[in-house]
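A protein chain is absent from this complex, but the other protein chains hold their places.
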Amino acid sequence: MSLLDFARGPGLHWAFIIFVFGICWRFVGTLLIARRIKLSTPRRTDNWLMGLKAIETRSWPVEEFHRVIRFQHYSGYIWHISFFIVLFFFQPHILFFKSILGISWPGLPNDVILVVGAIAVATLVALLGRRLSHPVLRKISNVDDYISWLVTTLPLITGFMAFAHVGGRYETLLALHILSVELLMVWFPFGKLIHAVLVVPSRFQIGASFGRRGVRA
Amino acid sequence: MSKLDGIKVRVEDPTTPHWVTENTRPLLHEIHHALQRLLEAGEVKTIDLASLPMGPADEARLLEILGVGEVEACIDAMGKSVIRETRFPGVWFIEHFNTDDQPMGRLIDITFIPTLLLSQTEDMRQGLAQLSLYLQTDDAA
Amino acid sequence: MSLNQESFQEFREVIRQLGETVQPVEGLTDNERVRRAKQVFLTRVHSAMAMDLETCIHCGMCAEACHFYAQTKNPKYTPILKVEPLRQYYRRELGPHRWLFKLVSRDITAKMLEEWQELVYDSCTECGRCSMICPMGINVSAMISVVRQAVAEAGYMPAELRAVEKEQNEKGTTFGAGPNELKAALQKMREDGVDVSIDKDKADVMVLISGFGINITQDALLATVKIMNHLGVNWTIRTDAYECAHFGMLSGREQTLRNSTQRVINAAISCGAKTVVTGECGYGYTALRWEGARRYGKPLPFTVMSISEFLGQQLQAGRLRVRKVPQQKSVTFHDPCKVGRIGGVFEEPRALLNALGVELREMADPVQTNWCCGGGGGVFLNNRAAPLRQAAFESKRSAVVETGAESVVVSCDSCRMTFEIGKANAHWEIPIESLVVLVGENLAD
Partner (left out) sequence: MPSKTLGESLFERGVSRRGFLKYCTALASIMALPPTAASAIAAALEKAKKPSVIWLEFQACTGCTESLTRSHAPTLEDLIFDSISLDSHDTLQAAAGHGAEQAREQAMKDNWGNYLLLVDGSVPLGNPGFSTIGGVSNLEMLQETAKGAAAVIAIGTCAAYGGLPKASPNPTGAVAVSDVIKDKPVINIPGCPPVPVVITGVLAHYLTFGTIPELDLHGRPLAFYGQSIHDRCYRRPFYEKGRFAESFDDEGAKEGWCLYKLGCKGPITYNACATVKWNDGVSFPIESGHPCLGCSEPDFWDKGSFYQALAQGQWGSAAGLGTAAAVGIAAGAGAALLARRKQHQAREEQP
């Protein structure tokens, strides 16, 4: 079995299994830890609404915070948006999703994807540079942060290599690209990348719990 | 069931597809560069068309652009070979056929004159020997 | 009126020597310290906190929300870093992937807890501002208070806090302000012609005061009494449960908090109070309003309101009538973290200021993003943290200065004292006024 066959076949299969298994394990295992029963009289009873609202409001920091976290805020947006554009609108990726989900959607021209992909990589590099140089980030960073950076960056790098056929034979590059995505999927449930899933309940909770005290969080 | 004549048939000219690939342009650039080198440094160059990706009608388009120049030579050795200068002097188009008249190779030579046109020393020696033999026999007669 | 300067200076002296009044915690083995800390973590983690512990992406934004970081730029004051012992414990022993994390991480140590003492006690006022900035919606400050408790149980609480906490736990008093001192202070008011109703058997409203009010912020105590009389409600102050402050809460001692809470609840039930009004004390409000029911084990049989909240509602109901302040002036209002951001009281104090006819100039970071004064969480008692507190106070000071307001109105004794101390240290001339005092002085006839 060639590397590519492994990557596209059993590799992908097991990566998906670990991905789904790990996420369910972590999510359910966190959610089912005993809840705190709140006995105090709520100031407001529309906690659900406040929770939902926080999911949105935490995407757009209030002006007073925005002043000091402008860089993180925008770089975060640029990174996530460019990453999702490449992930969901590069035509071969759409084929990949089609083979799994059975649905497809229009893609973007490759030139656009290349530019957006370059922006994604540049942002990641800038963010790593910041993590390595900013005193706070250097202090609070752990192995997870660097591994997560690496496994997120590798698919982009190998994707570029496969697209441009640089650095090896195409089947090897494609295999490495797929393997790097599998690595990402395998790491996802165990590292901080899980925030992609947990951000929703986490934001909801703070909105709801502050909301019942009458504080817009 | 629909009948056969219900199927619409449209005949398209296979030699002139209405779509365009971009494979001739890089090649023209290569020829341009080679011609420059030939003039500046006397470097000759041969391009084997069989080694290049060519779409349908790409070659025809290339030849159309290269056009026909002043010289056209024909060699008959192990099959026919046609050597033409294009409208860009110094750029030659060479076609080889085998004894069954099947194409064996298509080349573009960027040179003052393709080597194949020059008489070969071995052939000349053989020719000389034959001429000598003729003269001897003629003299003897 | 303003606070009693003589007592205030005495009080500062008391604070300076506070730490010497208790013996250091000794005789605890490292294992025992860790075991105790873990016990705290184990009992206090709940699902929402677990979610928060799982979701952090180490983006560092919370640092920017923290006045200790903002003023010192020292990365160790990053709020989420203060949670590290809890996070480490959780991942290894409670989290869903604990079996995996145990393979690749190290256990918390007594040394770590000792090291964290400074981070959770000296450089955190539990103001909750970091919880407001987190893009993942993590309630950082709630977790820091758990770490506080763990560090406290491990025997690493700062001596000053231990002293006060111990006093409240053992004697039920703070800074020596016991029932007798209270009675004496109230007796003096009676002599001045102010009617005070204490220890009523039946009362609709039970008022709690901060122990500081007996000695230092007597103006606030007097104003409170006057206002309650003005309202004409059936109210009382109980000498068996008058103390609003909960040093058990800010020091992280659950048992002390439980006892002081229970004392208030018992008194309120025995006099049949429908409403318990907490004086100008941040922790006092949160401890009873939001945490009281949990300690009580069921919903409280009365309503809890902070005094600013209570007065604001009385104003809206038309029972509280105030006149415009004689001299038109501009003020800025400092929301005490525990009443505002953590407590949810924003509108009522503003309604009061509006009724008083002052020009309210909001700070650039108003209401729930308000900068903490830097003294909360007992930091204003912590001598070691004094320089750090003064640095953090700068965030508040510049926010106030920016408004150009002529005075600052606060509604928390602890904030008020932090302002006074900070103001003196910074040689900053600005009146610091209590909201209750402002209302009390301007009651309509």
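Letters A, B and C mark the chains as written, and numbering starts fresh at 1 in each.
In this section, contacts are C-beta pairs under 8 Å (C-beta built on N, C-alpha and C of every residue); 3 or more make two chains touch, one makes a residue touch a chain.
Just so you know, these numbers come straight off a predicted model, no measurement behind them.
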Left-out chain, listing which of the shown chains it touches: A, B, C
Given B:L35, B:L63 or B:L116, the one touching the chain that is not displayed: B:L116
Residue among C:N31, C:N180, C:Q255 or C:S398 that touches the chain left out of view: C:Q255
Chain not shown, touching residues in chain B: 17, 19, 21-23, 46-48, 50-56, 58, 75, 77-79, 81, 96, 98-100, 102-105, 107, 115-116, 120-123
Residues of chain C in contact with the chain not shown: 39, 42-43, 45, 93-98, 255
Contact set of chain A toward the excluded chain (per top definition): 2, 4-5, 8-10, 12-13, 16-18, 20-34, 91-93, 95-96, 98-100, 107-111, 113, 165, 169-171, 174, 178
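In this section, only the chains that are shown with their structure count from here on.
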Overall pattern in which the protein chains touch one another (line/ring/star/complete/other): other
Two chains sharing the most contacts, counting C-beta pairs only: A-C
Label of the chain whose CA centroid is most distant from the centroid of chain A: B
Most centrally placed chain - per-chain CA mean versus overall CA mean: A
Geometric centre distance via CA averages, chain C-chain A, whole Å: 38
For chain C, residues that touch 2 or more chains besides their own: none
Residue ranges of chain A in contact with chain C within the complex: 25-26, 28-41, 43, 54-55, 58-59, 61-62, 64-65, 68-69, 72-73, 76, 134-142, 144-145, 190, 192, 194-195, 198-199, 201-207, 209-210, 213-217
In the complex, chain C residues that touch chain A: 45-48, 50-52, 54-61, 63-65, 69-70, 73-76, 78, 80-81, 94-97, 100, 131-139, 289-294, 296-300, 303, 340-346, 364-365, 368-369
